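Complex shown without one protein chain; remaining protein chains in place.
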Amino acid sequence: MLLIKCPYCEEERPELEFRNAGEAHLVRANPITEQSDEDFAAFLYFRQNPKGLQFERWRHIHGCGRFFNAVRDSVSDKFLTVYKAGEPRPDMQPQLSPAPAELPVTKRSPRTKKVEV
Amino acid sequence: MSTSTHSGSNRIHGAGRLTPAKTVRFTFDGQNLTGLEGDTLASALLANGIHLVGRSFKYHRPRGILSAGSEEPNALVDIERDKSRRQPNVRATVQEIYDGLKVKSQNRWPSLTFDVGALGDVFSPMLPAGFYYKTFMWPKFAWKSIYEPRIRAAAGLGVTPGEPDTDRYSNRFAHCDVLIVGAGAAGLAAALSAASTGASVIICDEQPEAGGALRYESAVTIDGQPGYEWAASAITKLRALDNVTVLTRTTAFGYYAQNFVGLVERISDHLSSPALDMPRERLWQVRAKKVVLATGAIERHLVFANNDRPGVMLASAARLFLNQHGVAVGRKVGVYTSNDSAYAAAIDLKNAGIDVPVIVDTRDNPTSAIVDAARSLDIEVLTGHAVFSAGGKRRVSSMSIQPTRGGSERKVAVDALIMSGGWTPSVHLFSQSRGKVTWDAANERFLPGTYAQDCVSVGACNGTDGLQATLDEGLAAGEGRTSPIVATNGTEWTGGMIGSAPGAGADTSVKAFVDFQNDVTAKDVRLAVREGMHSIEHVKRFTTNGMATDQGKTSNLHGLAIAAEALDRPIPAVGLTTFRAPFTPVTFGAIVNHARHDLFDPTRETPMHDWHAAQGAAFEDVGQWKRAWYYPQAGEDMHSAVNRECVAVRNQAGIFDASTLGKIEVVGPDAAKFLELLYTNPWEKLGVGRCRYGIMLREDGFIYDDGVVGRLAEDRFHVTTTTGGAPRVMHHMEDYLQTEFPHLNVWLTSTTEQWAVIAVQGPKAREIIAPLVEGIDMSNEAMPHMSVREGKICGVPTRLFRMSFTGESGYEINVPADYGRAVWEAVYGRGKPLGLTPYGTEAMHVLRAEKGYIIVGQDTDGTVTPHDAGLTWAIGKNKTDYVGIRGLLRRDLVANGRKQLVGLKTVDPTIVLEEGAQIVANPNQPVPMTMIGHVTSSYWSENCGRSIALALVIDGTKRLGETLYVPMPNGVIEVEVTGMVFFDEKGERLNG
Amino acid sequence: MVELAHATRLHPLQAGNPDVASASVTLADNATRVSLRSRADAVAALSGTLGLALPTKPKTTATSGSRAALWLGPDEWLIIDDVDSSVAADLAEAKVLHSAVDISHRNVGIIVDGRGAAAVVNGGCPQDLSLKAFPVGAASRTVLGKIEIVLWRNAENRFRVECWRSFANYAYAFLRESARDVAV
């Protein structure tokens, strides 16, 4: 059972209080109806699934109820940082292993952040 | 030499720490025996001269007691308190005896001494490692009918209890600054040190008492006290501290991410009559800021021919039995060693008056003082020699000794043979913590290398040799107390032998056991290598070495060394099997703990549940909820009860408990805007006091949930969801609100359980409830279908919805939940004379199907769009965004050939289709048939006087009027495709 | 025949661990409860309406007379008033942006009281309930076994467990079962 720091509760809490909510920084297009089939599929289904630093969403569902983002190493399961929903994706370049290859299959712009305030 | 016979003929007077007066009676295979309080079953059996305690897994060879701890592979027994509390596969070396203990041996038939299964030993040349992969293939059918059942019957150790377990198990989540695993010298030093800092400390040990190796180390002193007494006083000191929790009989079995460690505490297995409330075991789930591993080391056996004979055991075990329990493992004890430690055992035995004829040492020139000490006691020491074989069958009777480089054989008669192949640091938990071990080539052992968590290993498990160094390391790890703990007479034991001993090498075909329980011999390991198993994982799986219930605590390193030798590669290149949790087997009961019986899963009941039960309702499980299914009256079966309920609703009125429906209060100035984005329907223009049926999609365009939404105020909506959908709909809404639309000023509150919901449906509904209602004009004009009003009913606040899931004019009365039962009874009391009939979920399903109303999850299955379900009308035509709008535009979701929801009427109206039945266009085609749809809902409709069904059919709406077929095992059923409404097609009754 | 041994061993939990002792599990009286939601800029005004300062620090509470406000999230409080009160009506008068929803009947309160209270709750709640981590006055939504609860420590050895009404049977049975263990 992981120990996860909730950026709203400002402390570490047991994983049982949390619900993972998948990859972070997926952008829901606006207007979404004009998005191509390929880009929409990429948004809906195609995932980085990295072996290494994973940017992911969690909800402190049995705690404060808030969604937030986390950077976790998917090999060691260690959390590197957590940050509130809407905050920019932190620069983890120093910790990153070799940068992921550019992805020629999908044409969309690099994913930035999920929340557009 | 004098003995105390009433607790066993091998009890040595003056030896050990048990009190001779405190005797305990127990039975072994029906034989009445006596031991002493504080005995393990192993020590008590040995005290009574019993070595043969079990049979091995594959060859059913007679087996004795190898060890004195949890690493025991052989001495597994069955212990029975009563029929419901019988425990198979108990290690005799761990089980403490209590008065009345009943023990049976396992894996033998008809008896331990005469076991038919031992024929396996005779045929063993035909049964090398992996033999089953090479045979039992012909004839083809025979594997299932002949070979496999026989193999299954022969395999397995103990027998599962026949009755459900009446013991209780408990759980405790705990947090601490420092968790210390092991209360030997290293662990105690660490605990004393950590405790001195004020840190919260948990120290656990699998034994009943602290001390670890100090329990048998007879010579050492610590801080001036004998080692064992120092340990006892240290643990007493620790127990007295507020910031320390001491857990004995507690095994740390699993080391998980972020310093989360699972412990299991055995609470009552050692008690003759446990207290009523006492759990048998308690799971501790500990989160520690720091973990100190002080898990010690495990002595290895030596791999030589017939090293599995009862009476052949680890030297340290013999020493513990003597020094702790006062038990001599034999009268004439041979010693076979490859390192110094067995000398200490020999010396202790000799000093206790036991005949120790010879110490056989594989080393050519051991130089330690302890060797001379043994010689000075007139023990013969044969260096450069090896035991090539043990004699005897059900008990060792002799040892055959040869020089390691070959030479003449000498046979020495013994009744026990103790051995030491050296010590394997116990790195199991370290490895489980994802630490990486390193190979210490000089001492041929794996040691903790790179740590993955905030954890430190101290003492023998860290390869630290010598008591003083161990204590120093423990103190340092605790990061407190600076004053040293001083030890004297500590011993240093490195070295030893891994792999096969002389005489069991590759050129031999003797049975030299590596893994006792699974009957893996050195030659099995070599065979695996010969067959191409070059990774230790392959060797392990092919031979099953290390896969028995002891998880290879004594065998893994031997197996690895033999494989490395056969491969002519260095040990690290062959690899080390990773250690998997649990360290020792853990009962399911402890892991499950409270979650049994009523606490397995919550049972959710509505405020009116007891009323339904009192009326004799049958209940249906819907998720965690119990819902009233139907209310059978005397003599009624389900079918007739449901028919009666359905007719009553349409003719008079019915009352239905709808409390389980999910409810969410959506409040804020942007509430309507938010609902616009979450539902396909338009909401901005919904008037206050009006309701609308809403469809919710996932982003992929498929139906996720549905429900009626009422607008209570400009900024306040009462949203309902399906029963099962309530939590996920709330989560889904919060997700979009918090992360996609956080600019909206709106909040969501679950009110599912705030309201009891009483549906009253049918032509007499208004007549029944109107007199109970205050402050609401219930006339058709003032309160039309699909409206909501707030007022009072029976004097309590209500949100009164006029809505219908039956097609009848009806209401759903929401009242604060604690009033639900009273209001229900009031309504029922008033309505009963008018024919008001309680109806359950089954009738509800029939009534809604008569009207073609869908049930999400039954008529839809996560692959159905609103268009497929005939709900295109519920999509706001001018909306530019809602969750699912883009998904619905995908190629395949707008293509022809989708399955669409339609009605089905069987040509024979008396036939009720089976839900899930498949539909074909041509019933005469051969299998595999082309299926074009399936029945989602199907009922007998008493109101229609015929069966009705809903179905998802490819291009269904284009097939209205077509005849299709439902091929069933007993024949084909002809059906007509129809619209979805079977009753009151114009919907006139809603407004009655 | 010598006297048979009847073990009288000292249980480790009885020895030297003052935190572990029996605890009672009882039902709390009916209370008025409101789920209150608002953004930070409305907290002062809502505090005035309620007559207590809404806590803004995670895991904290504020009490005033029979009324208590439990911080559950950055924009969420559980208001519990032990007397049948007008909390909802009071809040309806507040002109600042907020959401107040009556959940008096949604929740059930259970009191765990006694020296073993923390151990009883820790039988199913994975949070650190030491006084350092969860001091008197701390409150948090969390889990107990298989359900969600709100846990409020209102005295050193007393916790109030709030759960949804249909989970109350489970919560009560669970805590009683856990208390049996702690009483050992």
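Letters A, B and C mark the chains as written, and numbering starts fresh at 1 in each.
Note that in this section a residue touches a chain if its C-beta (ideal position, glycine included) is under 8 Å from a C-beta of that chain, and two chains touch if they have at least 3 such contacts.
Assume contacts and distances are computed from a predicted model.
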Hidden subunit of the complex - UniProt protein name among "Sarcosine oxidase subunit beta", "MrpA C-terminal/MbhD domain-containing protein", "Heme exporter protein C" or "Glutathione transport system permease protein GsiC": "Sarcosine oxidase subunit beta"
If you put the missing chain back into the full complex, which of the shown chains would it touch? A, B
Looking at the whole complex, which of B:Thr587, B:Ser640 or B:Thr957 touches the chain that is not displayed? B:Thr587
Which residue among B:Thr236, B:Ser509 or B:Thr880 touches the omitted chain? B:Ser509
By the document's definition of touch, the residue of B:His6, B:Arg394 or B:His534 touching the omitted chain is B:His534
Touch as defined at the start, partner being the missing chain; which of B:Glu209, B:Glu636 or B:Asp861 qualifies? B:Asp861
Where the missing chain touches chain B, by residue: 57, 85-89, 125-126, 128, 131-138, 140, 143-144, 148, 151-153, 155-165, 167, 169, 254, 256-257, 260, 262, 285, 434, 509, 523, 527, 530-535, 537-538, 541-542, 544, 547, 549, 551, 580-582, 585-589, 591-593, 595-596, 598, 600-601, 603, 620-623, 700-702, 722-725, 855-858, 860-863, 887, 890-893, 914-918, 920, 927-929, 931, 934, 936, 967-969
Contact residues on chain A toward the hidden chain run 1-2, 15-16, 19-20, 22-23, 37-38, 41-42, 44-51, 54, 56, 72, 74-77, 100-106
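By our rule, only the chains that are shown with their structure count from here on.
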Please tell me the distance, in whole Å, between the geometric centres of chain B and chain C computed from their C-alpha atoms. 29
Which residues of chain B are in contact with two or more other chains? 173, 285, 287
Contacts with two or more other chains, residues of chain A listed in rising order: 1, 14, 65-66
Within the complex, which stretch of chain A touches chain B? 1-3, 14, 19, 21, 28-33, 35, 37, 40, 44, 57, 59, 61, 65-67, 76-78, 85-86, 114-117
What residues of chain C sit close enough to touch chain A in their complex? 58-59, 72-74, 76, 126-127, 140-143, 148
Mind listing the chain B positions that touch chain A in their complex? 173, 256-258, 260, 285, 287, 434, 452, 699-700, 731, 734-735, 738-740, 742-743, 880-881, 885-887, 889-891
